[in-house]
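Let me give you the structure first, and then I'll get to my questions.
One protein chain omitted, others in place.
Coming up: chain A.
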Amino acid sequence: MTTEANQQAAGGASGAGEDLLVVKDLKKHFRLDRKTVLKAVDGISFSIKKGETLGLVGESGCGKSTVGRTLTRIYEPTSGEVEFNGMKIGGRIDRGTKRRLNHDMQMIFQDPYSSLNPRMTVTEIVSEGLVIHNPDMKPKERDKRVHELLELVGLNKSHAGRYPHEFSGGQRQRIGIARALAVEPEFIVADEPIAALDVSIQAQIVNLLKELQKDRGLTYLFIAHDLSMVKYISDRIAVMYLGTIVELAESEALYEKPLHPYTQALLSAIPLPDPDKERTREQIILSGDVPSPTDIPSGCRFRTRCPFAMDSCAAVDPVFREVEPGRQVACHLYDPEIMAKEGRELQHQ
């Protein structure tokens, strides 16, 4: 991806509000052995405004979770720039910055069964952040704070002395949210927080997250693969495929008119609630599997499965360009130059 494209991507988001997080050309590669490198995240750029929710969708293995874990510094990024609240947190960071980050950025995890230590009580789990960041706090104050947090997430203080195995999945996820909120973060990476829950509980958790956002001005990166849930919670949505973002748009616009062929295929897979419409729903079924992230196809990554693939797709990397205000897509179908060369009609405008 070119530098201009990155700048455009980072600064291209429309609307008011200050950027809380700006990511430029972030890469995270894992070396598997001497010859193979797994490119889990391969040059993505986006920005998140204060108080906004950015949804990150894509099929399993496309690198969504790696993005979240690289942002929270569970993984060290291979390259790229990340700016959080004016702090550069991309490359090596000093201890003070790391401490602030551990305070301002928190994560909610996917599996409520493995995200709570089975040998700790709820109080110990929720207060861990307080113990680390505020060691002088008196145990009594800490307990009081834990009770407040538990009530905030819809549990009650009699739960404080219990162990995780006594709770249901939804309750456990609430404990995980309370733990993240304990240090009063500004930004929360929610890594598929509802994927492991019952549908009825999913709505409760998503509503809880929305309420907390309204009350405390939180900013979310909401990673998921449930498209209808993402639409409900997100202001903007980024669609990932094989380590890159292929489309980024306001959620309404994206669902109304998906531009990238991959997004079109993804959205066509959502079942419709109306049985008559559902019967006539046209589903775009992609052929083949996702290529391995250790052996990424040349040019456009999606070309091996794209119904519109052209010659240029294998030769030229698509540029992640703004095609409408606040709307970016990485596809040759929306690139006037390439389309002119191919002698085909431009898909958009």
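Here is the rule we go by: contacts are C-beta pairs under 8 Å (C-beta built on N, C-alpha and C of every residue); 3 or more make two chains touch, one makes a residue touch a chain; residues count from 1.
Keep this in mind: contacts and distances are computed from a predicted model.
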Practice problem: Could you check which of "ATP synthase epsilon chain", "Oligopeptide transport system permease protein", "NADH dehydrogenase subunit C" or "Amino acid/amide ABC transporter membrane protein 1, HAAT family" matches the UniProt name for the chain that's left out? | Solution: "Oligopeptide transport system permease protein"
Practice problem: Touching the absent chain in the whole complex: find that residue among A:Val37, A:Leu152 or A:Val183. | Solution: A:Val183
Self-check item: Of A:Ser60, A:Asn156, A:Ser200 or A:Ser287, the one touching the omitted chain in the full complex
Solution: A:Asn156
Quiz item: Among the options A:Arg119, A:Lys140 or A:Arg279, which residue touches the chain absent from this view?
Solution: A:Arg119
Exercise. Decide which residue listed in A:Asp111, A:Asp143 or A:Glu342 touches the omitted chain of the complex.
Key: A:Asp111
Practice problem: Would you indicate which residue among A:Glu76, A:Glu166, A:Glu278 or A:Asp295 is in contact with the undisplayed chain? | Solution: A:Glu166
Exercise. Using the touch rule from the top, list residues of chain A that touch the missing partner.
Key: 69, 72-74, 98-99, 102-103, 105-107, 109-111, 114-120, 125, 128-129, 132-133, 156, 158-159, 161-163, 165-166, 176, 179-180, 183
